[in-house]
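Every protein chain but one is kept in place in this view of the complex.
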Amino acid sequence: MKFGHTRLGKMAVEVLKTFFQKPNTVLYPAEKIEMPEKFRGKLKFYPEKCIGCQLCVKDCPSNAIKIKKLANGKFEAEIDLDKCIYCAQCVDSCPRKALEATKDVELAQLDSKKLKIFINAGPQEKT
Amino acid sequence: MLNNLLAILLFPGFLFLSIFGLVAEYADRKIYARLQNRVGPPIFQPLADFIKLIAKEEIIPTDANPTMFKLAPLFALTAVVTAIFNIPLWNTGALFSFTGDAIVVLYLLTLPTLCFFIGGWYSSSLFARIGSVRAVTALFSYEVPLFIGVLSSAMLADSWSLSEMAVFYEKHPWFWLFNLLGFGIALTALLGKLEKGPFDIPEAETEIVAGGFTEYSGRFLAILRMAIDIEMVVGASLLAAVFLPFGLNSGPVLGFILYVVKVFFIVALLSLMRTIVARLRIDQMIEFCWKYLVPLGMVQLLINFIIKGVILQ
Partner (left out) sequence: MSEEEKEFRIPIGPQHPALKEPVSFSLALRGEKIMGVDVRLGYNHRGIEKACEERTYIQDVYLVERICGICSHAHSTCFVQAVEEIAGLEVPKRALYIRTLIGELERVHSHLLWLGVAAHEIGFDTLLMFTWRDREVVMDILALLTGNRVNYGINTIGGVRRDIRGEDIKEILKATDILEDRTKYYIEVATQETTVINRLSGVGILSHEDALKLGAVGPTARASNVARDIRKDDPYAAYGEMDFQVITDDHNDVYGRAVVRLKELLESYKMIRQAVGNLPEGPIAVKAPRKIPAGEAVSRYEAPRGEDMHYVKSNGTDKPERVKVRAPTLANVQAVRHMLRDRYLADMPIVVAAIDPCFSCTDRLISIDRQDKNTTEVIEWQALRAYSIEWYKKRGIDFSKLGRSNA
């Protein structure tokens, strides 16, 4: 078993240098990191563009999105934020680009009912 | 009489040691973290851990021997607190000194390891038994280098009493520089005694969960951890008294500050040493201690023999 020269405490120099550097830890939530452009966070739905083809519902791996017809040409999306796996396959499947992935990742809630969101073209977003 | 009682309970006794132990644990963890590019805990973290552990429920395994299980942490704590009274801290006289108190202090510092063995063995859990057996096996490796280190310094001062050693080194300033090799050996052996660094085999988290401490919880674990912290302070104080005995007659305030600086310096060295190496196996540790540390100790003894014969005659 041949080795080159060995040293005890090889990391000593590096470790002492690190002592005087700023720690690598991000002090969340005081400091926050910005997510990159293509990051797949919470979904955003544009009800005016939706045509109700249900392709997003068919392709979702976890049945997290449902499209309901409210009236002729008016659709509502019901998204389960705890079922969604944030894969953005629905974003790709939509032929009218009515879905978009945002960079929002702070989705924790204390009440599980708040994790089901309804988005429609009405005057307010019902939660 | 009342003076002595207050000294034992408050300063430099139990209360002072507890606070100093918690601060030393903070210093150790903070330095360890900063060396690894992390932030580390805030200063009240050891106190918060202690309070949290006291507030939790104790679970004693059915097969364990309850008396031994409960007494082992208490004995460990008592032994380390008793040891501080024979060490000269910030002047050349310890609280109680007599001939041969160096040996008594070293003996009292051995007791915690035996208490960990007893506590682990009587826990009757498999992991605890393996951990406690490892603790005693390690005891056979690091005790001799520690003794040789302290002995070499005592031999130069021609006395077995720590206080008389301090008086000798005050009379011959700069003579402690001859003992630096012994300082290195004693520091490495102290890593073994405190179960840190490359010698944390008895408490190897990735192999045997927590070794002898596996079944401890609640108040007993709080006492155990306090005993370990105080052991670190007492061990560092012993090393400071034996190997860094300078500035001991600088008056109460300056002497105290110097003592605190010396202890933190030794704690920082211990943290650095445990950051840069991996853990050894128990057979590798025995080999290392007997093949390298003990011969180096002999070399230090030889150096001190020569100096005693040539210079001091």
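A few notes on this one:
The first chain written gets the first letter, and so on, giving A and B; residue counts start at 1 in each chain.
In the analysis below, a contact is a pair of C-beta atoms (placed from the backbone, for glycine too) under 8 Å apart; a residue touches a chain by one contact, two chains touch by 3 or more.
This structure is a prediction, so every number in the text was calculated from the model and none was measured.
Taking the complete complex into account, the chain left out of view touches A, B. In the complete assembly, the contact with the undisplayed chain comes from A:Ile85, out of A:Ile51, A:Leu70 or A:Ile85. Mapped onto chain B, the footprint of the missing chain covers residues 35-38, 126-127, 130, 198, 200-201, 204-209, 275-284.
Seen across the whole complex, the unshown chain contacts chain A at 1, 3-11, 14-15, 24, 35-40, 58-61, 85-89, 92, 101.
One rule holds in what follows: only the chains that are shown with their structure count from here on.
Against chain B, in their complex, chain A makes its touches with residues 8-12, 15-16, 18-19, 21, 23-25, 27. Per the touch definition, chain B reaches chain A in the complex via residues 31, 33-40, 272-273, 275-277.
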